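Starting off with a structure, shown below.
Note that one protein chain is taken out, while the other chains of the complex remain in position.
Labels run A and B following the written order; every chain starts at residue 1.
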Amino acid sequence: MKKLVLVFILIIFSIPILGGCWNQRELTDLALVLAVGIDKGEGDKKYDVTFQVVVPGNVASGQNGGGGQGPPVVVYESSGDSITEASRKATKKIPRRLYYAHTSIVVIGEELAREGIYNILDPMDRDPEFRTTTVVIIAKDKRAEDIISILTNLDKLPMNRFIKTLESAEAMLGENIKLNIDDLIGAITSPGKEPVISGFVLEGSPEKGTSPQNISTTRPPAMVSVDGLGVIRGGKLVGWLNNFHVRGAVWLLNKMKGTEIKFDFEGKKDAVTTTPYLSDTDVSVTFKNGKPFANVDIDTAFKLSEMDTDFDIEDPHKIEELEKKTSDVIKKEVEAAIKEAQKYKADIFGFGERIHKSNPKRWKELKDDWDNQFAKMDYKIQVHSYYRESGVRGKPFWSDMNK
Amino acid sequence: MSILTKMLKKKQVQRKNDNYRQKLDPSKPEELVIQKDYSANVSRIEEELGHSADLVIRQINIGIVNGALLFIDGIVDGKGISEFVVETLMDKQISSREVDVFQYVMDQTVALGSIKTITNWNDLYNALLSGCTIILLNGYNKAISGETRGGELRSIAEPTQQLAIRGPKDAFTETLRTNTALIRRRIKSPNLWVESMKIGKVSQTDIALLYIKGIAEEEIIQEVKERLQRIDIDAIMDSGYIEQLIEEQTFTSFPTTYHTERPDVVSSQLLEGRVAIIADGSPFVLTVPALFVQFFQAPDDYYSRFDLSTSVRLLRIISFLIALIGPSLYIAATTFHQEMIPTTLAIAIAAQRENVPFPAFVEALIMEVTFEILREAGLRLPRAVGQAVSIVGALVIGQAAVQASIVSPVMVIVVSITAIANFSTPVFAMAIAARLLRFALMVMAALIGFYGIMVGLMIMAIHLCSLRSFGVPYMAPLAPFSGPNQQDVFIRYPFWAFKDRPKFIVKGNVVRTGENQKPKPPKQSSHKSDKLEENES
Partner (left out) sequence: METAKISGKQLFVLVVLFEMGTALLEGFPVQLKQDAWIAILAGMAGGVLLFLVYYRLFLYYPDLPLTGYVEKIIGKWPGRVIGFIYIIYFAYLAARGLRDFGELLTATIYTNTPIFFLMSILILTITYAIQKGFEVLARVGEIFFAAVYMMAVIGFFLIIFSGLIHLENLKPVLESGWRQIMEVSIRQTMPFPFGEMILFTMILPHLNDQKKAKMICISGIVLSGINITIACIINIATLGTDLFLRSQYPLLSTVSKIQLFNFIERLDVLFMIYVMVAGFIKVAIFYYAAVAGTTGLFKFKNHRQVTFPMGILILVTAMMIASNFAEHIKEGLYIIPVYMHWPLQIYFPCLLLGIAMIRNRKKQKKAPAA
């Protein structure tokens, strides 16, 4: 009996030695893919996929201290009729196994986005190796490979650069949204909601951006920057929200973390700039005359950050006016965003989803024709903003000089 | 395993089990009796001890009776003998024949600690060889044995293994009596009972069994006694021998008896109902039953306040885990679960490993083995050379190996953290278990990653749960879990709440601390201080 057990244990433990180690792979045998770019195929294949692979020796300070000489990443291109095909074909050029667990960004070329993104999301959703927190962006007016190939400064790894830019712009300006694959798929599948994806543009020449010159000068010839929100309907990019439209959408989606608002004051143009920093948006959808009707309620607190006109900021009336003007600007932006979205017939704010949750019976009736219903929808926007502080100074320094 | 036991059994049959315990056969009582003729006795002793050079025989005359004084040089207190035995006997002159000389000698030498009458050869040899002085008198078929143990002994020194920042600084020595004295000084209770026995057919080592009557469970005491009596071995060189012979299960790397060189630790464990075993010649005292959690309790825990000692104890448990699974986590993370490592760190490790020719497992193995060799070498080498070894080791491990691209810097960090963490386990026996199992876990990790580590830890948990130490489950009070006994496990309760002795060891007498022990500020204290201030002003 004991011998039997012993033999069995021996057999079990010799299996991995005989069969090679299945899931074992040394870190140095992996090509860590940091970013994937997917474009419409230029050749006869359906997709062109670019892989941004890190060159560890050039990023981290090696054993002798200091980074290596070459660029921190290398970009491989491959094409195929499916993403998997492209990924597997790429190994013809790459000496290591492509490893996606550290992929933190997926760039989709605008051309492909306009044709539809359903097909390309499935492999990433399915593969357990892929992080569900991978961020998706669209390369506005450009191919994804151009964006992926750019070398960046400040952050050695371009993908860090993208993510951090997205985060800082989201926190400071409120003109984009960091969206990961899970949320994207969630929004696509939810019947009463459409996703929006942040766009990235390339300023300057794509060719120069790939050379080390791009990181060795103080004014890089090519730069990537966040710009606009792509509106997706039915899995296709239908248009872009720009500037204040984006801000309106961000307000509505309750993702506003900070932005700037300027308005005329006491007859002077753009005299005051305020920065909202705390906000809460409450959206409810009710029915008015049998038609859906959205109530948007925004509360925000702001600081005064710049004034170009002299007034007494301790005067309650002035403060009231400040609050009202700030609210008005926000309201206008939100209105504009809703109108823009209605133009695209894309319910990016999730009004439909709200009906589904609060009134599932009515939703069943509305579901099939929701895009059109949304386009015709009426709404009411209420903004309450609260003045909090004006920094460490009261009056501007020049207020007495002028007298 | 079975083959091994079979082989052992066979050998036992072939072996002739010589009984050295008794020089003479007890089945023949007439041979055992001391003769009346003292010179015959003396020559018999001389003969049977092979005319050993350290046997000292002095002729004495007490009145008209001739006699001899025998002792073994070196293990007796020479000064004591000359002062109390020789001088007292030589001075006196006995004229009368009527006096019972034997009784007279007994009375005169009363200044010695203990005096015994011996009638039997076996007892005589035992007494003589353990440092007693034997007086043989002509015409008496009995001998006097006086307690004169002494000679050159190491004095009480500071502990070398189990250091404590705060607390007593004395440690056990190699002398049994000193050791029992160290404990007796701490517990002045008549209930502290010391039983003695001799183990070792040749060595005849004195063993003392200490327990507190009324606290320690009778069953445990009986069990310990039985197991000690069962020991049949030629010699006991250290309490380590006993430990290995009385353990419940030998196929385990976890210690199921506790050993310490600190008398304060032994005393407190006696008060928790444990039994202590002291072997002559060993500065390490065993206490049983020993439990898993006990090996994470350091003496400092009780001498400093509970909040500090609790946090330090938690730190110790964490470092035990690090020492156990540190390198295997590294192997698993870098060869199986790269997704777990944050991206920047993954890139940094990849960059460092770029030039290393070995897989992570081999790399880890090289480093761990190198470290173990260094540690062992440092332990064995004379102190002066030891330092040199550690310098060389630091250079080899720390720098040269990295520069030569044999290992990566991360690996060096992992190994050093593991090593340092391992040193923080208060008892060496447990630290060494972690050290050993670490290698097994490394193999498991190399085989199948975290799954392997988990399986390894699970098997370890099952094994630990199946162990018992003198009938007490080894993992108590964790498994079987017992709420009231958590007073000294992860959290060391403050003494006013630390009320009970461990109930899985002590069943009857469990009260340690009385009621209302929580210190309070004296009533009206604020009032008083106010008044003081008034007076001062």
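Heads up, the rule we're going with is that contacts are C-beta pairs under 8 Å (C-beta built on N, C-alpha and C of every residue); 3 or more make two chains touch, one makes a residue touch a chain.
Nothing here was measured: the structure is a model prediction, and the numbers come from that model.
One chain is not depicted; across the entire complex it touches A, B.
The chain that is not drawn here is touched, among residues A:Asn153, A:Ser168 or A:Ser358, by A:Ser358. Contact with the chain that does not appear here is found for just one residue of A:Ile185, A:Leu237, A:Val272 or A:Met307, A:Ile185. Of the residues in chain B, those that touch the hidden partner chain are 337, 339-340, 342, 448-452, 454-455, 458-459, 461-462, 465-466, 473, 475, 478-481.
In the full complex, chain A touches the hidden chain at residues 1, 4-5, 8-9, 12, 15-16, 19, 22-23, 101, 128-129, 131-133, 182, 185-186, 189-190, 356-360.
Heads up, the rule we're going with is that only the chains that are shown with their structure count from here on.
Averaged C-alpha coordinates put the centre of chain A at 65 Å from the centre of chain B.
Remark: chain B residues 1-2, 334-336, 338-339, 343, 346-356, 359-360, 402-403, 405, 408-409, 446-449 touch chain A in the complex.
Interface residues of chain A facing chain B in the complex, by the touch rule stated above, are 2, 13, 16, 21, 23-28, 30, 32, 34, 54, 56-57, 59-63, 99, 101-102, 104, 129, 131, 157.
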